[in-house]
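Inspection log for the structure reproduced underneath, given as structure tokens.
A single protein chain has been omitted from the complex, and every remaining protein chain is retained in its original position.
Labels run A and B following the written order; every chain starts at residue 1.
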Amino acid sequence: MARTVTTNRKIINTAAAWAVGLLIFFPILWTILTSFKTEAVAVADPPVFLAFDWTLDNYRTVLERSNYARFLMNSIIIAGGATLLGLLIAIPAAWSMAFVPSRKTKDILLWMLSTKMLPAVGVLYPIYLIFIRLGLLDTRTGLIIVLMLMNLPIIVWMLYTYFKEIPGEILEAARMDGASLKDEILYVLTPMAIPGIASTMLLNFILAWNEAFWTLNLTAAKAAPLTAFIASYSSPEGLFFAKLSAASTMAIAPILILGWFSQKQLVSGLTFGAVK
Amino acid sequence: MYFTHACRAATALTLLATTAAYADTITIATVNNGDMIRMQGLTDDFTVKTGHEVEWVTLEENVLRQRVTQDIATKGGQFDIMTIGMYEAPIWGANGWLVPLDDLSAEYNADDILPAMRNGLSHDGTMYAAPFYGESSMVFYRTDLMEQAGLEMPEAPTWEFIREAALAMTDKENEIYGACLRGKAGWGDNMAFITSMANSFGARWFDEDWQPQFDSAEWQEALTFYLELMEEAGPPGASGNSFNENLTLFNQGKCGMWIDATVAASKLTDPSESVVADKVGFALAPNKDGVDKRGNWLWAWALAVPAGTQNEGAAKAFIEWATSNQYIELVASKEGWANVPPGARVSLYENEEYSKIPFADMTLKSILSADPNNPTVEPVPYTGVQFAAIPEFAGIAGQVGQEFAAAVAGQQSAEAALEKAQAITAEEMEAAGY
Partner (left out) sequence: MATQHSRSAARFMMAPAVILLLGWMLVPLIMTLYFSFKRYLPLRGGDLGWTGFDNYVRFVTSSAFWPSVQATLIIVGGTLLITVIFGVLLGILLNQPMWGQGVVRILVIAPFFVMPTVSALVWKNMFMDPVNGLFAHLWKAVGAQPIEWLSDISLFSIVLIVSWQWLPFATLILLTAIQSLDSEQLEAAEMDGAPVLKRFAYITLPHLSRAITIVILIETIFLLSIFAEIFVTTGGAFGSRTLTYLIFQRVLESQNVGLGSAGGVYAIILANIVAIFLMRIVGKNLDA
């Protein structure tokens, strides 16, 4: 009796969850499907779901027109560089906040978050002028720096919440055994914090990958990542849904695949200290 | 480890790029319109002829404008050639931001450029940008629907006729809309159309003392007429439609008439893009009965070289290549005469092959009938048909365009929109010190 109730409930749960999941995923699915249609089929009324002549023409056109590999490479280097550099700077900071807290720790943390509230458009002129002066326009180095700074507060905060969960006694014990500060971080703390670091890394990689204001405004031909690639397909002349879909799919596919493969790491660490 | 590697790679690449610059690689910012994308595809021809390499930055129109204006105003030096229009060229030229294009080679034959285009891209008689293609606006209509309605389109229709025909053609049940007009907010979108239309109702933006004129009876009449036409015969969501959206609608057979850029003609008559390719007619942009101005604008997409570029020579060579008669012939040989960039050169319209193209004659007539130096019935202190060539115009018209778009969406009346337009313009002009 009880068993059938739970089975029934499981069936209902499953149906509901799948329905919601598919609904949320539908826009992405539709984009991917549309990318394999011809332009005429893409706007057909009634819409065609699967029963159309699949074509790769849109991808061919996009690849012919744009140097996709370069945009992709730039995205990977910029997002990866910004994330790794950010971790390098944030790990020591988060460590000291978590294990040597002072009265000011929380204020510093909140202040760091507040720097993220500066509206980017408001400071475009100053940053552009600085970039000209430093010769950083249209360089990957420049974008790595900007995106690192943008996400640094989030990285510090995420790491801080993980580090805080690590019991201090373990560190005490290590210290007793004569471990130096460096050893402490490298051999005791880091292994325990790996899930947290991995998840921070993934989240920030996603944020940097998707950043569309600075990456578009501070680049021209050489350092432009996929966000700029998309800007050349956004509203061209004539029918464009299918080509737009192909370009969109190409822009999001790498990160989508990465996200799916690493979702366990991302999810297990994505708490921001929400769970006590 | 990975990072330092990436960093080093990035530095190395920057170095490479710098050295490459001496080997003349030029960076060109351009808009993602069909003709420019075709030009991108033909770049190899330029590289073979001159040895220079080209890097393309192709952006959607609004992003492009923002990007190149930002760069030139701060002297960022990111581009060797920028694709700009008739609005920017004289203003930037006057600021000394552009390299004068007065020393192009004899072979290029700069005198062959249509005088209207040349003037519009010049400041004080010096040309600062070379037209890649030029356009005016005209009426596109469906000959079959016109016949069905029992009407005949005159070569030079009035607004009253357009309205009559639009109403007769509209069949909302079957998704056919008599008048597909621009409604999307933007100085280069709905404001280009509405301003030109207002000219043909006898309205103007400013009087001789730079006082905004949105409170005039002419504006009232023009905007009311436009809103009513859109309401009665426009497609759904017209407040979000500009050139591209209307082009798509027309090509899908959903428009009875469309008044827009002459360059649309080649796309509307291309059977691979349009289901109504053999049923398109052309007419001059309308005027109000008794008003001696027609509602057609004048525009050119042109290539300009920002002052201070290190690749001036290569950049000019590219401009000579892309805006030359040879380029037109190259496109004609590959894609047919209908697809060559129109409206830039006199000789194109003297070409026998080209004169066989059904829209060639009407395009030229439209271009020749637009007069940027004398755009309105009453005198104005500015030049430009669908814009006023002052730096403040883009910002003002952007905001006014949003008010007009809201009126098209039925969110406010013509009176309210005009009142706000007047207030916005007065405020901005005062801020600018007029």
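As a convention for this text, a residue touches a chain if its C-beta (ideal position, glycine included) is under 8 Å from a C-beta of that chain, and two chains touch if they have at least 3 such contacts.
What you are looking at is a predicted structure, and each value in this text was computed from that prediction instead of being measured.
A.B. asks: Could you tell me which shown chains are touched by the chain that is not displayed?
C.D. replies: If we consider the entire complex, the absent chain touches A, B.
A.B. asks: Consider the whole complex, including the chain that is not shown, and state which of B:G34, B:G186, B:G202 or B:P341 touches that chain.
C.D. replies: B:G186
A.B. asks: Considering the whole complex, which of A:L56, A:V123 or A:L186 touches the chain not shown?
C.D. replies: A:V123
A.B. asks: Out of A:M73, A:I132, A:M192 or A:L270, point to the residue that touches the absent chain in the complete complex.
C.D. replies: A:L270
A.B. asks: Where does subunit B touch the missing chain, residue by residue?
C.D. replies: Subunit B touches the chain not shown through residues 62, 66, 69-70, 73-74, 91, 95, 175, 184-186, 235-237, 239-240, 248-249, 254, 391-392, 394-396, 398-399, 401-402, 405-406, 408-411, 420, 423-424, 427-428, 431-432.
A.B. asks: Even though one chain is hidden, which residues of subunit A still touch it in the full complex?
C.D. replies: So the residues of subunit A touching the unseen chain are 6, 9-10, 13-14, 16-18, 20-22, 24-25, 27-28, 30-31, 34, 43, 45-47, 89-90, 92-93, 95-97, 99-100, 102, 106, 108, 110, 112-127, 129-130, 149, 152-154, 156, 175, 181, 206, 209-210, 212-213, 226-227, 230-231, 234, 240-241, 244-245, 248, 251-252, 255-256, 259-260, 263, 266-267, 270-276.
Definition applied: only the chains that are shown with their structure count from here on.
A.B. asks: With chain centres taken as the means of their Cα atoms, state the distance from subunit A to subunit B in Å.
C.D. replies: Taking the mean C-alpha position of each chain, the two centres sit 38 Å apart.
A.B. asks: Under the touch definition given earlier, write down the residues of subunit A that touch subunit B in their complex.
C.D. replies: 43, 64-66, 77, 80-81, 84-85, 88, 124-125, 128-129, 131-132, 137-141, 144, 216-217, 220-222, 224, 228, 231-240
A.B. asks: Touching residues of subunit B toward subunit A in the complex: what are they?
C.D. replies: 2-3, 6-7, 9-11, 13-14, 17, 27, 29, 32-34, 37, 40-41, 55-61, 63, 66-67, 70-71, 74-79, 243-244, 247-248, 251-252, 267, 273
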